[in-house]
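Left out: one protein chain. Kept in place: all the others.
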Amino acid sequence: MNGAGIIKGLVETARNFAGSYHDRERLTTVQYPEETLPPVENARTLPFLVYDGGDAMAGLRCTACMICEKECPPQCIYIIKDQARKPDYMGKMQLQPKVFDIDMSVCMSCGICVEVCPFDAIKMDQVFELSTDDRFAGLLFDNEKLARPNEYFRQLHKTEASEVDARREEEKRKAAAKAAAKPPLPGGVK
Amino acid sequence: MSARFSPPELAGTDFEHPLLEVSLGPHHPSTHGVFRMDAALDGETVVKLKPVFGYLHRNHEKIAEKCSYLGSMPFTDRLDYMCSLTNNWGYALAVEKLTGLAVPERAEYIRVILGELTRLINHSAVVGFLLQDMGAMGTPLMYAFREREKILDLFESLTGARMMCNYMRFGGCRCDLPPGWIGQARGVAAKFPLFLDEFEALLTGNEILKARTEGVGVLTPELAVNAGVTGPMLRASGVNYDIRKVDAYGVYGRMDFRVPLGERGDVFDRYMIRILEMRESLKILDQALRDIPDGPILNLNAKLRNLRPKPGEAYGRIEGPKGELGFYLISDGGPNPYRYRVRPPSLINLTVLEDMCLGQTIADAVVILGSVDIVLGEVDR
Amino acid sequence: MSGADQIFVWIGHEAAGWAPAPAQPLVSAILAIAGIMAVFGACFALTTVAERKILGRMQNRFGPNRVGPYGLFQPLADGVKMLTKEDIVPFSADKTLHFLAPLVLTVPVWLAFAVLPFGRNMSALDLDCGVLFFFAIGSASELAVFMAGWSSQNKYSLVGAMRAIAQMISYEVPLVLSTVPVLMLAGSLSLNGIVAAQGSHTIGGLARWNVFTPWGLAGLLLFLIAATAESNRSPFDLPEGESEIIAGYLTEYSGFKYALFFLGEYLGLFAVTGLAVTLFLGGWHAPFQWLEWAPSWLWFGAKFSVLIFLFIWARATLPRLRLDQLLNFSWRFLAPLSLINLAVAAAWHWTGAWESAAAAPVRWLLCAALIALPAHWLGRALRGRLPPPRKYRYAE
Partner (left out) sequence: METLEQLKARIEAAAPGVRVEIVPNGNPANPASLLVDGGHARAAAAFLRDDPALAFDYASNVTGVDWPERTVRERIKVKRMAGGVEREVEEVCERKTPAYLEAVYHLYSMSRKDGPLILRLRTENRTDRVSLPSLTPVWRSCEFQEREIFDLYGIVFEGHPDLRRILMWPEFADHPMRKDYAEPDDYEYEPTPHDAVLARARGHYPGGTQP
């Protein structure tokens, strides 16, 4: 019949017209500022630095090994090592970055820095409301702006964080055992 | 076998029939990005049509020669930004051929699942865009995007990103499936046929769509093969060539699926082949989601950093949603590829654009371009 | 008659009554003009937002919902945007024509509303040749469109204008021809006369609208299709076909002039929809006798809205035709079919005596067959010889 296909199509749009009023499967739009989607555990946007303990700058896990700077595909990470070792949150002497800058306008959220980091020091954030009117300095994040506590990381990526924490505990335990197994220094400490 | 190849004649020198020269693009609404066609029209009939490229050129290949092997992986996402996962797969396959890394079985299954989901996204969106070019006010496109959202949700919960997934690694995949993912994917795959039925009810029988597509932009199988056209476009011309079958890469050898072949090679066949391929993809998805084994997802010998393959070369290719996506790598033993080349299906499928458009009207030229399925990120690289 | 039915007539009378006697005709004319412009201006604003919302819902989106409650103030925001936009006139354009084109489109369109009866006693101008006046005014838009395309000095504009001329002239023929049966059977060219002719009722109180007869139904469909093409709406929006020729003759227009074109097109659509309501859907009459208590202008508005919804619905669903197909459709399908419809109307008239309960359905079916069969054959002829249905092979 002439026009049967057109009528079929009209019925289809009419079904969708009606369906969009009651079927969430059809009307998938989320009215963004008022409602937001539930967070997805694996989602990644931009990197941040993890620190332990209370002092953000002292507790940074980053040891300025420069691997992420080298591997970053768009070359948006910029690190300068600190010359001297500084005490970390446990009081242990560590190398730390003096400057750790990420240019968020260049970062392409690939997450390769996270994969290559041997110290679990850099992780992916889930923030996305970062618009600013200053496209240069406003999107250049230094280590103070990048530092986030480990609890924050645990909140974002539960599974990954528990694995990381377990691994770090294990390493710490091993290191302690090794230190205990070592014969006391000649002359004796204490 | 002799394929027709006529050197393009310059139109516009004949002053008895003055021609209207129009430049369609690069900001024309239906050139799918910054693509341009220099057309000469006689009335509304196309007598010359030259594609012009390069507006999105960023020399992806040169960037890759300056990056480590791993560093190019996120850049491949941006080639054909509709289907980042198949791009990842093609590149990973080429590097695995170069280094001889084996891929664990579970990872191969994950790759097949993701590849077929990507095909669903791409084909449904392409049909939507095609109808948009025909002037359908974006309704089919919106339906396609509605379903695409559900698949992108799957991608996000697995890879962390909706479009720029950066998921495959040399010798496996980056991370394992999160708990519940398989069930969620099964749900999406089970509901997709309903959407396809709806889509077909809206489109396939539509008289206007038939009138606009039947007999338009016919591509003969001889020309298609000679011009290196691949993917659904080639199969719409009736040539049986699907790299999933020919190379049986990944675990496609174990999958039971068929390759639909067109009859006349016109725009309608190209539309229909994509719909039929989506139905076959759903079959593959069902099998892969059913049979996926447990096990590691990354080869234990795989190196993330400092990958230095032995000097040599390799060409890895997969059946991307748009056609044969190939990566050609030459290693000189260093940490960066000496030569990195992408064989972009979108670009090579455009070779026959002029042949298909000559003698058709300008409205048809737009529809034919829509049926070729290009993404400018890949055409221009 | 109820008070609500005649409220606008009464207001007009009272207001004009305040004026001195010699000025009264002028004042009442001005009041009618103001009323029409206010109502259909508001209708234009409302339709733009309604169209976008309905399109949105059909495409599973929300549509505009940010400006005001439910996005109702969207046209206000659009208007502000349009008016504050820079008015760009191309350097090589014919500036006078470029300026005049939107005016030439918009002004005559308003005139068409003068003859439409919006309700009982609510017609600004009861011309004896109302239908003729309407079509004469309506064809002025072709001139405007071509002026716009020609003066813009843009290739896309020119192609769009050529398309528009070809399309509008072709579709004028079925548009006018499909109204002729109505005029024939009503025996009047006056729109009020046509409405009055549809005013009686049959058994069960069903109104004798033209659409309830076979020729009227076919005529309405033909009229609506031709009207869609006349007002350049999807699936016949080739002159503006944005995926092919950017925006056709509107390519070089921006700001207020663009808004005027937009207004002109919508008003043209309203006018032609109003005519369809008047000719085929009984004008302001209620469908059933027992529904006559509701105000007549409300009935007119309801029918009008339903038809507008139909236009939007088609727009959301259908892709666009190609130019040659569009012209073929007009000359080889619509035009002959509307001529045949004329003959069917004549047959209906001759069989006017078959009023008995047994004969009436026979008469109806006979006339319906007389129009349906040619439609089927013409459709097959239009599509030409179809190739055998496609079979898709599968390779294992």
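So that you can tell them apart, the chains are marked A, B and C in the order they are listed, and the count of residues begins at 1 in each.
The rule is short, and it goes like this: a residue touches a chain if its C-beta (ideal position, glycine included) is under 8 Å from a C-beta of that chain, and two chains touch if they have at least 3 such contacts.
Keep in mind the model is a prediction, meaning the values are calculated, not measured.
For the options B:47, B:82, B:144 or B:239, the residue in contact with the chain missing from this view is B:239. When the omitted chain is restored, the residue from B:43, B:311 or B:334 that touches it is B:311.
Of the options B:61, B:198, B:214 or B:286, the residue whose C-beta touches the omitted chain is B:61.
The hidden chain makes contact, of the residues B:100, B:183 or B:295, with B:100. Mapped onto subunit B, the interface with the missing chain covers residues 1, 3, 5, 7-8, 53-54, 57, 59, 61-62, 97-98, 100, 223, 225-230, 239, 241, 246, 309-315, 317, 324, 326, 328, 330-331, 339, 341, 343, 347-348, 350-352, 380-381.
We adopt the following convention: only the chains that are shown with their structure count from here on.
The mean-CA centres of subunit A and subunit C are about 58 angstrom from one another, to the nearest whole unit. Mean C-alpha positions place subunit A and subunit B at a centre distance of 31 Å.
Counting only residues that touch two or more partner chains, subunit C has 58-61, 316-318. Multi-chain contact residues, meaning those touching two or more other chains, occur in subunit A at positions 2-3, 6, 9, 12-13, 16, 26, 28. Residues 2-6, 8-9, 11-13, 15-16, 25-26, 28, 40-44, 67, 71-73, 108-112, 115-116, 124, 159 of subunit A are the ones touching subunit B in the complex.
Touching subunit A in their complex are the following residues of subunit B: 67-68, 70-75, 77, 139, 143, 146, 149-150, 153, 156-161, 164, 166, 174-175, 178, 191, 198, 201-210, 304-305. Those residues of subunit B that touch subunit C in the shared complex are 20-22, 28-30, 41, 44, 131-139, 142-143, 146, 202, 206, 208-209, 211-212, 214, 238, 240, 242, 245, 258-264, 268-269, 272-273, 276, 361-364, 366.
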